[in-house]
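To keep things clear, I will list the structure first and then write my remarks on it.
Of the protein chains in this complex, all but one are displayed in their positions.
Labels A, B and C are assigned to the chains in the order they are written; within every chain, residues are numbered from 1.
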Amino acid sequence: MQTIRAGLVGVTGYTGMELARLLAGHPAMRLVLATSRAEAGRRLDDIYPFLIGLPGGDITIVAPDPDVIAASCDIAFLAVPHGAAMEMAASLRERGLRVVDLSADFRLRDVTVYESWYRTDHTRKGLLPEAVYGLPELYGKDVAQAGLVANPGCYPTSVILGLAAALDTDIVHRDDIVIDAKSGASGAGRKAAVGSLFCEVHDSFKAYNLGKHRHTPEIEQELSVIAGEALTVSFNTHLLPIDRGILSTMYLRMKKPLDLDTVHAMYADYWAAHQTRGGWVRLLPKGRLPETRHVKGTMFCDIGLVVDPRTGRLIVVSAIDNLCRGASGQAVANANIMLGLPVDAGLRLAPLMP
Amino acid sequence: MQTIRAGLVGVTGYTGMELARLLAGHPAMRLVLATSRAEAGRRLDDIYPFLIGLPGGDITIVAPDPDVIAASCDIAFLAVPHGAAMEMAASLRERGLRVVDLSADFRLRDVTVYESWYRTDHTRKGLLPEAVYGLPELYGKDVAQAGLVANPGCYPTSVILGLAAALDTDIVHRDDIVIDAKSGASGAGRKAAVGSLFCEVHDSFKAYNLGKHRHTPEIEQELSVIAGEALTVSFNTHLLPIDRGILSTMYLRMKKPLDLDTVHAMYADYWAAHQTRGGWVRLLPKGRLPETRHVKGTMFCDIGLVVDPRTGRLIVVSAIDNLCRGASGQAVANANIMLGLPVDAGLRLAPLMP
Amino acid sequence: MQTIRAGLVGVTGYTGMELARLLAGHPAMRLVLATSRAEAGRRLDDIYPFLIGLPGGDITIVAPDPDVIAASCDIAFLAVPHGAAMEMAASLRERGLRVVDLSADFRLRDVTVYESWYRTDHTRKGLLPEAVYGLPELYGKDVAQAGLVANPGCYPTSVILGLAAALDTDIVHRDDIVIDAKSGASGAGRKAAVGSLFCEVHDSFKAYNLGKHRHTPEIEQELSVIAGEALTVSFNTHLLPIDRGILSTMYLRMKKPLDLDTVHAMYADYWAAHQTRGGWVRLLPKGRLPETRHVKGTMFCDIGLVVDPRTGRLIVVSAIDNLCRGASGQAVANANIMLGLPVDAGLRLAPLMP
Partner (left out) sequence: MQTIRAGLVGVTGYTGMELARLLAGHPAMRLVLATSRAEAGRRLDDIYPFLIGLPGGDITIVAPDPDVIAASCDIAFLAVPHGAAMEMAASLRERGLRVVDLSADFRLRDVTVYESWYRTDHTRKGLLPEAVYGLPELYGKDVAQAGLVANPGCYPTSVILGLAAALDTDIVHRDDIVIDAKSGASGAGRKAAVGSLFCEVHDSFKAYNLGKHRHTPEIEQELSVIAGEALTVSFNTHLLPIDRGILSTMYLRMKKPLDLDTVHAMYADYWAAHQTRGGWVRLLPKGRLPETRHVKGTMFCDIGLVVDPRTGRLIVVSAIDNLCRGASGQAVANANIMLGLPVDAGLRLAPLMP
């Protein structure tokens, strides 16, 4: 098998770092190009000493140039902020390169929703129709045909995988969905900001962006597709003093009383039917609940179910690694699919415990 | 002012440790007796070197003996597990001693509810009528007359203070209350257990006891009193990798649409009327949300409000220190009230930041 | 007693934050002025919500102006970077104000040493002779007469207190002192820097500045005074993933074999003679070693001793809280002495455990 050449646009953030980690262990794809205006000219393992001696560690970072990227790569990962990604995606698509965009720029079908939540103009609307929302379990077939994949957000990945079965089977009220999500600090990115300093995050916990996180429309868009009708969710986020991990606790009201056996079986059936790619969704045994450490560094999405007969609620808990499953690992999975590799090439990862 | 002699029954847990810390800085109360069967004979500052040189550090731990406690103390704090506390409380009350019980044994009015949730017989039902639920802002006047105070649970303290204003003003539906609570690891106690080891808790996050935490009936009992009718809540708990702190995110549906200004003003009015003791409830300015570090080591309960017009919900976030406000500090406040001291004697504490 | 008015120049760093915390609980001193160019115009409790409802929280931050500070304060604390402090100190001294400078600008007697290690010109050499090195146990009498106190560095405080007895009693070789020091992340300050982000510090540990930390000449200056001759140390620093705390492990070769009983007694005698102020040095019982948590939030310096007969070494371990004892608490102690208050006014603090 010929080695596939991967380019990484934007290497200095945590998703760029995670892509470098994953590609260092990929059997068929190799990082051959990494860009950063600030770090151009340095070796990758000079800014990331953890890569010394590993594949890709010895490449020299360059400033981003679409011509160079298109000429030297078979696929490009965009790990730059929203707004910046759309232009680079367009430039690379014009040059015929496959692109996996980790930003939000091509996730929302409705450009007015994008512009309203992200408070920026979308300058490449024309590309939206060809972009595929890259959740492998649900849209793998489309990804296989895609030239441009919009890699899902971290929170949306945890929520959509957690709620898909409940909405598909139509057992819960669609107008009463409360999502209490908690994310590790790497989700805030690697920008120098006082609020992200160790002493501001460590040994503390806080809520933020309640009711107004930018991932809300992405969650509503995708859940509405599954539900077959437009729905609105109460989506609320918190900051955990951990490096990696998202745990979403989701509160649903059941349309009619079901016991745990029944709901668990419905979830099992749903995932048996949809898990054609990856096998990463792990429905936990009855009585077990997810922990972020159990998925650390991997593609797994662990799902636990609770039926509370006192309140008639179904509570779904899902856990993912926000950097791997919620960003860079999912991007590699999408690239694998686009390139005809096994979806889990380089992604058969065991969690780091403890 | 004569120094008041305090006895601490059960010194080896985190609430015992916190009582020792708080009494070391109390201007009028002094720890004169501390009990532990396992550690009897050792100096207190030998098992807790942080107390070396501080008031109380030089006492010798003894095995618990009601006669000795009653003879040498003016008040006793019970920091032993539920079940064990009820007998000791009875023995000390018989000897005329004032008692603040930090366990759950006298919190629930309905003994069948207690026996069902705690799976143990209540052998001292006769004492229940005289026990006062010790939430100073709401029941301070009763505490002042009490011989036996049932010190509130940590989670209930965070929930009741957060929801009291919303229920008292009758602006939310009482049949749709979802509480997503998160607690630091000291809440699990100081027992040697694999699940509480550093490597099992650190850098991870998990849900536990969803829909079935023992603090549920206590929350429902007290919220029902405020609401004036019986209500049921969905109460759900999570374990944070921090030492101290509880943050509860509470999802309410408003009876009619209110804007944030209105709800904030109602909360401000409520607490202006009820905050006759302590001044510890801090309603945050509009747009601000609590963080556990802002209350660390103190009696504060910080409350933040969010109105989400998209879903018609009011979201209330409250933060306390589970060991201080949620246990030992509140116990000292109750003792202060019982003994005629200023409620905040020894409790005018500034948070440790960072 | 009339309340003493304190001014804080530079409120946005961790030492400024800690001063605000300590003054909020001080019985005789009140924070009446706090400066920051970036935050001028905001209320202090707006940038630091943990101060809401506490003394000092309601003041409005102003830009630094020596005339205003001198007119409205009885004493000023300088919590600004070295270089900036020297000019402000001079301006305030000219106006007759007492000053405690937390920076390094007036700690080194020899201005060429200062200029070489700090790579900046000293523009206020004239003030050096009047500056007193503010280690209360050793120089309290001088501090009482001082107009300008150079508050010791955090690492030097931990080292000098740990080694003073061994050097004073002349039991160790002075040419073979190895100091392996470890500090919590607040020691790196509150600047927005990628290297201080949560995800860069958490769950990791590293060495830095081995053999070339700027606190080296300060340590050598003060140990030389105690030893009565010039000495050189190997001083080496590490970054701990904790908020607060410095633990220094110090390796000494004994001039002749002494057993632990003997060395421990010598330390006890030394501190019995020198601990006239504060009582904060705690020589631990034989066999016990310090932990940073045992001094968290306090002025204590815990010292543990080990004699290793296999290698003829005396190992001294000291632990302090870098923000309290190593900076702001020590500054308050110095201010107390300068103002004729009890040295421990506002500083009788119990460690926050856990």
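Everything below uses one rule, namely that contacts are C-beta pairs under 8 Å (C-beta built on N, C-alpha and C of every residue); 3 or more make two chains touch, one makes a residue touch a chain.
Note that the structure is predicted; figures quoted are calculated from it, not measured.
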| item | value |
| --- | --- |
| Omitted-chain contact residue, chosen from A:Ala71, A:Val111, A:Ala230 or A:Leu352 | A:Leu352 |
| Candidates C:His26, C:Arg124, C:Lys182 or C:Arg282 - the one touching the absent chain | C:Lys182 |
| Omitted-chain contact residue, chosen from A:Tyr48, A:Phe106 or A:Tyr155 | A:Tyr48 |
| Selected residue (touches chain absent from view) among C:Ala40, C:Ala207 or C:Ala273 | C:Ala207 |
| Touching residues (missing chain, whole complex) on subunit B | 14, 185-186, 190-194, 196-203, 241-243 |
| Sites on subunit C contacted by the missing partner chain, in the whole complex | 176, 178, 180, 182, 199-200, 202-208, 210-211, 232-234, 236, 238, 240-243, 245, 247, 249, 251, 289-293, 296, 304, 306, 308, 310-311, 313, 315, 317, 354 |
| Interface with the unshown chain - residue positions in subunit A | 14, 17-18, 21-22, 24-25, 46, 48-54, 186, 202-203, 243-244, 279, 282, 284-285, 288, 291, 293-297, 300, 302, 348-354 |
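In the analysis below, only the chains that are shown with their structure count from here on.
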| item | value |
| --- | --- |
| Most central chain, judged by mean C-alpha position against the global CA mean | B |
| Centre-of-Cα separation between subunit B and subunit A, whole angstrom | 39 |
| Whole-Å gap between the CA centroids of subunit A and subunit C | 45 |
| Computed distance of Cα centres, subunit C from subunit B, in Å | 36 |
| Per-residue multi-chain contacts in subunit C, two or more chains | 14, 186, 202-203, 243 |
